[in-house]
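Below, a portion of the complex is reproduced, with chain positions unchanged.
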Amino acid sequence: MTTTLVPGNSLITASPEEGRALAIKMARLIIKATQPDDAVRSRLRDVYANDAVMLIQVGQVVATEFATIAAANHYWRPG
Amino acid sequence: MTTTLVPGNSLITASPEEGRALAIKMARLIIKATQPDDAVRSRLRDVYANDAVMLIQVGQVVATEFATIAAANHYWRPG
Amino acid sequence: MTTTLVPGNSLITASPEEGRALAIKMARLIIKATQPDDAVRSRLRDVYANDAVMLIQVGQVVATEFATIAAANHYWRPG
Amino acid sequence: MTTTLVPGNSLITASPEEGRALAIKMARLIIKATQPDDAVRSRLRDVYANDAVMLIQVGQVVATEFATIAAANHYWRPG
């Protein structure tokens, strides 16, 4: 199955670091699903990467995605 | 029963990828319920698909819907 | 008992579709409690139904209400 | 004990309707703690009760408070 919204089609990762990377990717793939044009997205990315408010808002989205991924992985608690 | 807010009238999906697609649809159906006029919605969609702040906010809504869907599916954890 | 904030005074619904409809109603009833004047509310509704940012924010509120309702109903998981 | 932030110093309520009312009160009491001047608060209340964006944001805060209160009450599920 080809996935376009969740890389690997799974929320399970080996570590918090990988969970965090997945959260960033999932957040970006929603933006891609909403605005599929690569050129437009690239231009908008320049906008938000240089704007303090938007950088903070990106942080909010990633924090929300990560909360779900962390719960899926039982917070990677030591066994 | 005809559903207009939750496709299939269920939060249960086969995979994270399908759960993510459901989250996007559910977010859009709330916008449709709030603004039923197709022409207005189409115009507003052009607005937010080309605005960095709004694209990030769409991401926030989808992340919130997905958190609920993921919990409903026990995060699709392997057996 | 007359309720003005939670229709039926219960979070339990028969299906996700009905849970979603309840989330929309509960969100609107908070706006009504904050701004009881029907004419003002009607005017403001025209504003947000035609503004992309506000439509997305309405989606965020409904997503948050729905998360609570879905948990209350054990996500309507099949028995 | 005099309480100024949580009426009755408890999150437990008899019904969803009362839980919702508590959520509204708790949200207002945080605003009061941040801006204790009654005259200023009254003026600001006129502002947000007549602004579509702010009404939606009030809805977001109440939805967040209610999520906590609903969990505290096991969602008032029938016994």
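Chains here go by letter, A, B, C and D, matching the order in which they are written, and residues are numbered from 1 within each.
Basically, a residue touches a chain if its C-beta (ideal position, glycine included) is under 8 Å from a C-beta of that chain, and two chains touch if they have at least 3 such contacts.
What you see is a predicted model; the values in this text were computed from it and never measured.
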**Item:** Homomeric complex, total chain copies (4 given)
**Value:** 6
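By our rule, only the chains that are shown with their structure count from here on.
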**Message:** Between chain B and chain C, what distance separates the C-alpha centroids? Give it in angstrom.
**Reply:** 16
**Complete:** Taking each chain's centre as the mean of its CA atoms, chain A sits from chain C at a distance in Å of 27
**Message:** Where in chain B do residues touch at least two different other chains?
**Reply:** 48, 51, 53, 57-58, 60, 64, 67, 71
**Complete:** Touching chain B in the complex, chain C uses residues 15-17, 19-21, 24, 48-53, 55-60, 62-64, 66-67, 70-71, 75-78
**Complete:** Within their complex, chain A touches chain B through residues 1, 3-6, 9-12, 26-27, 29-31, 33-35, 40, 44-45, 47-48, 51, 53-54, 57-58, 60-61, 64-65, 67-68, 71-72
